[in-house]
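Here the complex is missing one protein chain, while the rest keep their positions.
Take a look at chain A:
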Amino acid sequence: MASKATTARTLLRSSAWSTSSRTAAPSFKQSFGARFASTQSSTAPASSVFTSGATLAAATGLTVGSIAWYTHLYGELPLIGGVSASSLADNGLHPAEHPWSHKGVLDSFDHASIRRGYQVYREVCAACHSLDRIAWRNLVGVSHAVDEVKEMAAEVEYEDGPNDQGEMFQRPGKLSDYMPKPYPNEEAARAGNAGALPPDLSLIVKARHGAADYVYSLLTGYIDPPAGVTVREGLNYNPYFPGGAIAMARVLFDGLVEYPDGTPATTSQMAKDVTTFLHWAAEPEHDERKKIGLQALIIFGSLLTLSLYTKRFKWTPLKTRKIVYVPPKDAH
């Protein structure tokens, strides 16, 4: 009985399907009622948990309850967002988007800019900021040739040891050494900067909302405080810094460094270069990543196209077949 009903239902479905897209057998209409009557009990929708009144009540209760709980906890409705007194002055001015030469999905870093940026970091920022995660060797083949880097590293003294007398000793830097720190520890850094800690710059581009745009805007954004805003002694007004008062003074001024490649060292040029350098420092895999991304998209795109085509090819007989129900002539 059960298997008979299932067969009838299957037939019904296939013939209904065939009416919608193809011509049905002429006798279809008469047979429909009879077949339907015989299988009605098994096709009627069972009363389900999804349609019961208790479910509706429970879901409503859960929704209202969780909204009430959230509102009680956080003092504002969820998802809508309350009105708050936060302002640009509190959160920092949103930095403008800048047309970085490495911005596009296929654009590599401008390595000449990284090289100039390293110079700005070394001559300006390194007086206060460490760059812990970059070793000398990381510059090789990115912004400098290996002999240049060996020379630069050798100019710095590193403590090493212990030697066979058990004593630490000083030696010139090697490619494997990390960038020297301006201060031996955090306390010394704070003491040298009126209590503020100059953050390590290795990952600063990734660590700040607005990323490279923010760092660039911060470096070039120093202005006099607007009327009515007073900045505590020792702090400086910068609208891009959350709160507006930053312990780092403006450090970049036109002509501060001299680029060997002849690029005019304007404030914005230096800010752009040092930000590009810091972006590289935070994302040294950047160029390789974009290139591999291009290759992966081509390969996976072709494979997807191929598999879609193969699927359609294999399914063609099934998708184009036509099922017609011809009722037995001798049915009562």
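Convention: contacts are C-beta pairs under 8 Å (C-beta built on N, C-alpha and C of every residue); 3 or more make two chains touch, one makes a residue touch a chain; residues count from 1.
Keep in mind that, in the parts below, contacts and distances are computed from a predicted model.
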### Message
Can you match the unshown chain of the complex to its UniProt protein name from these: "CMP/dCMP-type deaminase domain-containing protein", "Non-structural maintenance of chromosomes element 1 homolog", "AAA+ ATPase domain-containing protein" or "Complex III subunit 9"?
### Response
"Complex III subunit 9"
### Task
Out of A:A112, A:A154, A:L197 or A:A245, point to the residue that touches the absent chain in the complete complex.
A:A112
### Task
For the chain that's not shown, point to the residue among A:S87, A:N185, A:Q295 or A:T320 touching it.
A:Q295
### Summary
Contact with the hidden chain, among A:S52, A:T71, A:S101 or A:S268, goes to A:S101
### Task
With the missing chain put back, which residues of chain A would touch it? List them for me.
101-102, 106-112, 115, 141-145, 147-148, 261, 287, 291, 294-295, 298-299
